[in-house]
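Removed: one protein chain of the complex. Kept in place: all other protein chains.
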Amino acid sequence: MIRLVPRTRPSLLLQAGTSVLAVLLTLLFGMIMFALLGNPPFEVLSVFLTSPLSSLFDISDLLVKAGPLILIALGLAVGYRANIWNIGAEGQFLLGSIFGMGAVLALGNPATIWAVPVVLIAGAIGGMLWAAIPAALRTAFNASELLTSLMLVYVAQQLLYFMVNQVWKNPLSFGWPETVELHEALQLQALVDGTNIHAGLIVVVTIAAVLAILTFRTTFGYRMRMAELTPKALRFAGFGEKATIWISLLLSGGLAGLAGAIELSATFEKLNDQFSLGYGFTAIIVAFLGRLNPIGIVLGGLLVGFTFVGGDWIRVSHGINDAAADVFQASLLFFVLACDLITRYRVQWVRHGHQTRVPAE
Amino acid sequence: MSGLFEFVISNLLTVSFAVAVIGAATPLLLAATGELIVERSGVLNLGVEGMMLAGALAGFAASQELSYAVGIPAAALAGALLALIFAFFTQTLLTNQVATGLALTIFGIGITKLIGEPYTGTPLEPMAPLFSEGPQQIPVIGPIVFGHDPFVYLSVIGILGTWYFLFRTRAGLILRAVGEDHNSAHALGCHVVGIRYAAILVGGAFAGLGGAYMSMVKTPQWNEGMTAGSGWIALALIVFATWRPMRLWLGAYLFGALLVLQLRIQGTGVSVGVTYFLTMVPYLATILVLVIMSWDKVALRRHAPASIGKIFKPAS
Partner (left out) sequence: MMKGLKAVLSIAAAAAALTAVGSASAQDDPFRVAYIYVGPISDHGWSYQHDQGRLAVEAHFGDQVETQYVENVAEGPDAARVLRQLASSGVDMIFATSFGFGDSVIEMAEQFPDVYFEHATGYQRADNVSTYSGRFYEGRTILGNIAGQLTETNQIGYIASFPIPEVVRGINAFAIELRRVNPNAEVDVVWLNTWYNPSLEAEAATALIDQGADLIVQHTDSPAALQVAEERGVYAFGQSSDMIAFAPDAQLTAIVDDWSQYYIDRVQAAMDGTWESMDTWDDIDAGMVFMADYTNMPDTVAQDAEALEHAIVAGQRHPFQGPIYAQDGSEIVAEGQVLDDTSLLTMDYFVEGVTGSMPN
């Protein structure tokens, strides 16, 4: 008979150890999967593991992919700690890109780098406004933000189609649904020659650092962490339920919107109907991989970015189906969740089940 | 106004509209019925989409290789198999249900794409209606009541059976008790984890059937990601229904009606710019209905399983 005894304080060492264990288990699972698909497992695995780090370009690819994931996940995690389930970050991300593009066009696509902050702030506002809808519906009408935020993803998608097809279509694009390109001054250019590393990543790192300090070094952060330990609370200690809902959704929506504007300015450089790459959904995985804490999320984002770049490489080198990356990410999350058991509980083997009743959480 | 009147008469008050709505709603109803049972037991499984895809692939593959008679149970089994992963993680390993459910969806999308590759682009004979030509000839009633494939009847039996089970049987009472307050139920001697395992597996089987309806009946083909978000709609329908089976039935058909309606409005000729907003309608309507249904907090609390999503850890 297995008995689980909750640990009062999960040690950092144990958390790190179980994370490594989860990664190893995922790799083992991946190897079995490759073998079953008829590929040489060791060869594929070695390409998967080494290629994302094999050149500066690949490393920068990894960082560029991880950037928006980290940014979105940082915001989501704050709400998740208080059981506020925003799973519609993809929609907020799209609204961020739409508002960012709106700012670009409203300013007349100016040739000045000083407009960049305006574009980014507009993006954050767009994301916040979109997230304000589930927040308002939750606080005023008690409607589940999990479902309303998700439904709004589909709405945002259509809104994007409408904007690029009907409103902002570039007259020179032969009718294809895309806007004009952002002026070069508005594009977050590569900071380092021969890589894709762009200034938006500095924004990501800064925000991660601020949130890390906020979480681990302030009273607010302490309250936030307390919220996680008392799952029934549905609020951060010291804040009302409504305030908690608003803080969570506006922050996560704002960061998702900011990520959308950064992607607009740094990677797409224009708005088109292909803007939705699923960052908002993948970021949910990143948030949980990072165990909802800012430092963990940065690592989680890098890990998922790694699976994207490595996943692309094994598609190129061995023609492996792109679904392999999906399965990898899902199994990584499964194993992290499973290994979490060890950090949260002490597993004891007992010969007979005791009849002692400890109220569970 | 007369145009609108004419549209309603010629489009909505027709037998073909009713039949189309049933067709659009059936996969949602099947999947949502399963999730209703799961949520009534106090568990939130966001992996519906993944389980539906597993059912879609298994149902298609088994029908093509063997027969429809094998395809239907195979779909249910495949859905339940994925649900077993979820059950093991959330009930035995006590993982977060939201995260595990999302992982299950992503896993389901990916794994079906990998395994299903050989089946893409191969046709499958459409499934025949369950009843013979005779009853189908009856005007109005015939096509609406007797014109369907077995899945439609399964979905109706499923939702009626779920209602009966939840509210008219002792086992259903226990399941609801577990969903309301797992600690009290445990104290009363209910095997909380075992009951939830069972509910999750049944939920997975229903989701699998919902997916199979799409790959075996609606568009008899297998294609990656073919459920295209139906699983999420099914989840929304449950809140819409405030966890009540009869309302769920109504809600599924209402959503199906909205979907068919927007396509029919388009068929009458509208400006292209309007079509984006017509496509939004079913989702906006879902939000609107969620708001209306959730407004009455007291009623919602009365019907929503109080333990939903919470981790239960028995003491021994």
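So that you can tell them apart, the chains are marked A and B in the order they are listed, and the count of residues begins at 1 in each.
To be clear about the criterion, a residue touches a chain if its C-beta (ideal position, glycine included) is under 8 Å from a C-beta of that chain, and two chains touch if they have at least 3 such contacts.
It should be emphasised that the depicted structure is a prediction, and the values quoted were computed from it without experimental measurement.
Trainee: In the complete complex, the chain left out here touches which of the visible ones?
Mentor: Across the whole assembly, the hidden chain touches A, B.
Trainee: So which of B:92, B:136 or B:266 would be touching the chain we can't see?
Mentor: Checking the options B:92, B:136 or B:266, the one contacting the hidden chain is B:266.
Trainee: Using the touch definition from the top, which of B:181, B:224 or B:296 touches the missing chain?
Mentor: Hidden-chain contact among the options goes to B:224.
Trainee: List every residue of chain A that touches the chain not included in the displayed model.
Mentor: 47, 51, 54-57, 61, 64, 158, 161, 165-166, 173-178, 191-195, 263, 267-270, 272-275, 277, 309, 312-313, 315-317, 319, 321-322
Trainee: So that we can see where the missing chain sits, which residues of chain B does it touch?
Mentor: For chain B, the residues touching the absent chain are 11, 14, 16-17, 20, 23-24, 27, 113, 117, 120-123, 126, 214, 218-221, 223-224, 226-228, 230, 259-260, 263-264, 266-273, 275-276, 279.
Just so it is clear, only the chains that are shown with their structure count from here on.
Trainee: Distance between chain A and chain B based on Cα centroids, please, to the nearest Å.
Mentor: Distance between chain centres, rounded to whole Å: 28 Å.
Trainee: Over in the complex, which chain B residues touch chain A? Could you list them?
Mentor: 46, 85, 89, 93-96, 98-100, 102-104, 106-107, 109-111, 113-114, 117, 182-183, 186-187, 224, 229, 232, 235-236, 239, 272-273, 276-277, 279-280, 283-284, 286-287, 290-292, 294-295, 297, 300, 309-316
Trainee: Would you tell me which residues of chain A are touching chain B in their complex?
Mentor: Against chain B, chain A makes touches at 1, 3-4, 6, 33, 37, 80, 83, 85, 87, 137, 141-144, 146-148, 150-152, 154-155, 158-159, 161-162, 165-166, 231-232, 281, 284-285, 288, 321, 323-327, 329-331, 333-334, 337-338, 340-341, 344-345, 353-361.
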